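Can you read through this structure? Questions will come right after.
With one protein chain removed, the remaining protein chains of the complex are shown where they sit.
Chain naming follows the written order as A, B and C, and within any one chain the residues start at number 1.
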Amino acid sequence: DDNGGSSPTSGAAAGNSAAAQQVQSTGSSGTSCTYSTYGAEKVDLKNVTVGFSQSESTSNPFRATETQSITDEAKRLGIKLIQRNANANVQQQNTDIQDMIAQGAKVLIVAPENSDGLAPAFAQAKAKKIPILTIDRTVNGTACSDFIGFIGSDFAGQAKIAAQDMAKALPDGGNIAILQGTSGNNVAQARTDGFTKEIAASSPNLKVVASQTANFDQATGQKVMEQILQSNPDIKGVYAENDTMALGAIQAIKAAGKTPGKDIQVIGIDGTEDAVKDVAAGVMFSDVETNPRFGPLAFQALTDFYSDKGTPTNVIIADHHFTKDNAQQALDNGDVY
Amino acid sequence: MVQPQGAQPVAAEPTAAPPGGSPAPAPVLEVTGLHKSFTGVHALRDVDFAVRPGEVHALIGENGAGKSTLIKVMTGVYEPDEGEVRLRGEEAAFASPLAAQEAGISTIYQEVNLVPMMSVARNLFLGREPRRYGLIDSTRMKREARDILRDYGVHVNPARPLRSLGLGAQQMVAIARAVQIDARVVIMDEPTSSLEAREVETLFGVIRRLRAQGIAIVYVSHRLDELYQVCDRVTVMRDGAVVRVDDMSAVDRITLVSLMLGREIGDVRKHGATGFADAEHQVKGAPVVAAHDLQRRHQLDGVSVDIRPGEVVGLGGLLGSGRSETAKAIMGALPLDGGTVEIGGATTRRTVAASIRAGVVMLPEDRKLEGIVPSLSVRENIVLAALPRITRAGLVDRAKQDEIVDYFMKRLRIKASGPDQRVSELSGGNQQKVLLARCLCLDPKALLLDEPTRGIDVGAKAEVQGSSTSWPSRGSACCSSRRSWTSSSRAPTASSCSRTAAWSASSRATTSRRTRS
Amino acid sequence: MSTLNPTSGPGGPTVPDAGVNVDVTGETRLERITGVAQQQGGLVSLVIVFVAACAFSDGFADWGNFQSILVGNAYTSLLALGMTFVILTGGIDLSVGSMFALGGVLAAWGSGHGGILVAVLLPLVVAALFGLLQGTLIAKARLAPFIVTLAGMLFARGLLQAISAEGTDTYLVPKGSPFLWLGDGTWRPILTAVVLFVLGGILLMRTRFGQALFAIGGSENAALLMGLPVARTKVLVYVLSATVAGAAGMLNASRLQSGVTNIGVGYELTAIAAVIIGGTLLTGGAGSILGTAAGVLLLAVIQNLIGVHLSQYGSSASDLANGLFLAVVVLIQTTLTRVRRLP
Partner (left out) sequence: MTDVAVRPTPAVLDRNRVITWLQDYGVYAAIVVLIAINTAIKPSFFSMDNFRVQAFQVVPVLIVALGMALVITTEGIDLSVGAVIALSSAVIPLYLGYGPWLSIVVALVAGCVSGLLAGLMVAVANVQPIIATLALMIGLRGFAVILNGASAKSVTDETIGALGLDSWFGIPQEVWIAVVLVLVVAFVVRRTAFGRRLTAIGDNRAASALAGLPVKRVLVAVYVISGLFAAIAGVFLVGHGGYADPSNYGLNYELSAITAVVVGGTPLTGGRIKVLGTVAGAVFMQLVAATLIQNNVKNSYSQMVEAVIIIGAVYAARGRSGR
């Protein structure tokens, strides 16, 4: 059943309880959603087909682990799962969802490509009374009406932690650069805003001198960083909105004859294995996790949804925060993906 | 010698005279002081040219004299460097061929300029399609196309793509198209170069009717006898300048040739257009090429041809009878359904390269589509097929290459600014010579020439014939499908050159039939 | 009136019967059918794949599935429609993906800032102007279409990001806006596409503009010498393509109820693929709207099959299958379309 879409460690990490997603908060209102308030028919998950719509290529370890986690959990529970991958194409994701409905899916888990643009698919699901649980990125609409609810990270919060780390890493202040995720991606946006707001608020001695997109990609991250280092040789810190870009930046810094972790501090987001190793080795200053192991929480939420108890509509997971102090231990425990 | 005929005074045509007109009506299209140069070449120098309503005006000159350039300047294809174009006395600088067409000038350019992939009917009506409710009425279009073309001797399903027609038939379509346009001036740049005698007659019929309607006609041709048949007046060009304007009947052939070539009349009379002696060649030995029972659906039905050393074989037949196909089939350029081709007594692999290695080369009929490689230089075009012979370890031997190119450029008098000039910049006839050089430099045992003298001037025609005759005498064979120097089985024609007799004497016509007849 | 036939009227020569009897109108029915098959290799491939899918893929032959395929590709298929015109002239338009996105963003913005008229017209006008600029650079300044529209692709994307805070401000179509009516439901998008394809077919086959496109693609020089308005036609074709792409984006915004900013990336390649599978020559001069429609559907069906059977094996397996499928289909299509080879 290996799909070639998961790294060797992800399976282990997915089954590792310490690595599992932990709920941080379930939204201030504490509202909960059941099939009856949603207006869906009651079904027994074990007797129906559940559809999972992945938004992006599984070549990203985050995506691979996420898909693996959902697949594993469905198998563990004996639930029939069908799935699609839209490869970062919103249009395709609409089609995917509609295809799965046509194929008989009665419940859907959707990892949206973006907040907007899934209206037709969601509308069709709603018309057919097929509930949708969204994970990892939010969509516009009303919880427990257009969709059941959301499970995922607090992207702005992650960025805020990264900004605080940057302040710690550079107590004397200095020039810093941001490697942004893909333009127009709401995760990237939240991670930019969260970071710059926090810097502006609490670290006036940190100055963002370069802020360029590197498309969440390592090679691009390296290229862009190489250029930035030419025009800003005095850069002291780099905030990369995901780990792959951070790894690219590190390569660029080394090539420029500087030492990452000493001359330039690098902070990333995602908590992938390679990055956490760098944190442990002091090459990276810190890394904020984005936990992709959605399977258990997602199916728990669905089970609760079909019970009288109901499921909270906004579940924010507690992401790990890897620093020099805990990185090695996390690696030893197999907590990273 | 062909007698001048059909050269009547313009004034004798009552329709041609404008109301209250004088014997020589005012020119409808006129250019004065025209200059045009391209990088390195002065194509037109101070050219004055005028054509009157109701006259057929011959425009002649050797290859590269500037005829096509003059036409292109008059019709808005090129912008003149200096000088002006006047239409009915008013200055008219056409910004595009479209503008010229709208002003009533219809042109048949030297190279067939139709769209090969579109159907015959669509080509015929392009831009003027019959419409119904604002939409093209294609049924009517096809019907009318069929009717019109039938009158030009082209019996063809008008829905067929144009390129499936032979070049001659394409030329007829182009002529029909040009004449359909409501024009005051019709310009024809070598309309007959790929036509059969019978089609030429058809064309002349058209021309005479146009003249009767008071339409002015500019007629370019290298076939001097034709000029005397239809033209009223003549303008002779040499090296980009006009050297004589006169009534057609006032200039005899020898004078014409001497004017074109810029040589003394006596000289021309003595030596002919070139200094070639009649080649004597003997037909001897086993066939160099033996094609037997060639079959190809809809195109060839059991064609057999033998070509022996020293022999010139003419392939006769009408438009589209399959002569070009036969040549291509022998060359290995056309897949066959049946039949065999032996070269030098052995069957070769049926590829062009193998045929060339075995000593058979072909000069294709359509120089634009299948002949020249337009953006390569004259030099590169000449040695293109000879690359394997002048290459060592993959490297082109430049000395050898230059030797070949130099020899043939001189021998065939290819007029170019130099071997580095892009071949597409040469005049039509000179392009043809380049292609001929490409064939000859392969030192072939058999030469398949498909319309080899298309558009080349008197002097050069003799050169071509001279070169080809000199090959048989060196033990090569020669097979051609051109009408004017080999006899076509049904329509023997007089050649413009005195050597025709010798030619047909040693020629043997082979008939090829078409299927579905 | 000088339209003349050589035989008509007095003084005309009696044209002897040329004796060439090549009247090939008497084709047999079989020849005619193979002729159509040869011209419509894409359509034939579609039928083959479709029949195979119905026979061997569970759940494929399902009304809901067909609807999903059709509606999912209704608007993007319009990019291929516009692209057909461009490719017929021997050009190419790489900017349609960006234009699709820009059209959507402008429509969504317009629906919130001026109502349905602005929502509909703004993207059309901007797209048309954009196409006008591209067309002028190509037809008048004689720059290569590939490079002009590549720049256009960058520019439109940049412009879109500039008006949406680097792509992060997504304009939503207000709830209850009449603009939403346009792209609502299943049948409206499908019918819109069908109508536009039919209109496109008429434009191509039954108007002088359409014929000029074939002529330009077949031989631009000849078209020029035949007195066709080459430059004007070429400009128009880019205007048409951009406008159609903008319109598709606009309709799509109505369907998605927002102007998604990072949409449309790589759509130009899918459109080109559909056009070419449909039998249009990239070098221009031959092709058909019917073929393009077949190409679009063929790709959509393949996508659907891959989704059903291979998605669970990860995106790379889908890619591999996609590539293989495409290769096989074009091989079939090319074999069928042998007739196109120059003799």
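Just so it is clear, a residue touches a chain if its C-beta (ideal position, glycine included) is under 8 Å from a C-beta of that chain, and two chains touch if they have at least 3 such contacts.
Please read these numbers as outputs of a predicted model, since none were measured by experiment.
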| item | value |
| --- | --- |
| Shown chains that the omitted chain touches within the full complex | A, B, C |
| Which of A:Ala19, A:Leu45, A:Ala64 or A:Val283 contacts the chain that the document leaves out | A:Ala64 |
| Among A:Ser25, A:Thr49, A:Ser211 or A:Asn314, residue touching the chain not depicted | A:Ser211 |
| Interface with the unshown chain - residue positions in chain C | 137, 141-144, 146-148, 150-152, 154-155, 157-162, 166-167, 221, 224, 269, 272-273, 276-277, 281-283, 314-324, 326-327, 330-331, 334-335, 338, 341-342 |
| Those residues of chain A which, in the complete complex, touch the missing chain | 4-8, 57-61, 64, 183, 209-213, 217-220, 222-224, 226-231, 233, 244, 247-248, 251, 255-256, 272, 274 |
| For chain B, residues in touch with the removed chain | 37, 39-42, 64, 77-79, 239, 261-263, 331, 333, 351-353, 355-356, 362, 364, 369-376, 380, 384-385, 387-388, 391, 394-396, 409-410, 413-418, 438, 459 |
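Rule of thumb we're sticking to: only the chains that are shown with their structure count from here on.
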| item | value |
| --- | --- |
| Distance in touch steps, counted as few as possible, from chain A out to chain B | 2 |
| Whole-Å separation of chain centres (CA-atom averages), chain A against chain B | 72 |
| Computed distance of Cα centres, chain C from chain A, in Å | 37 |
| Junction residues of chain C, two or more chains touched | none |
| Residue numbers on chain C that touch chain B, as the complex places them | 1-9, 11-13, 15-25, 202, 205-208, 211-212, 214-215, 218-219, 221-229, 285-286, 342-343 |
| Of chain A, residues touching chain C in the complex | 3-5, 54, 57-59, 64, 67, 71, 82-85, 87-92, 94-96, 98-99, 101-104, 114-120, 140, 182-186, 188-189, 213 |
| Residues of chain C defined as touching chain A within the complex | 59, 62, 64-65, 67-69, 71-73, 76, 161, 164, 166-168, 170, 172, 252, 255-263, 265-266, 303-304, 307-308, 311-318 |
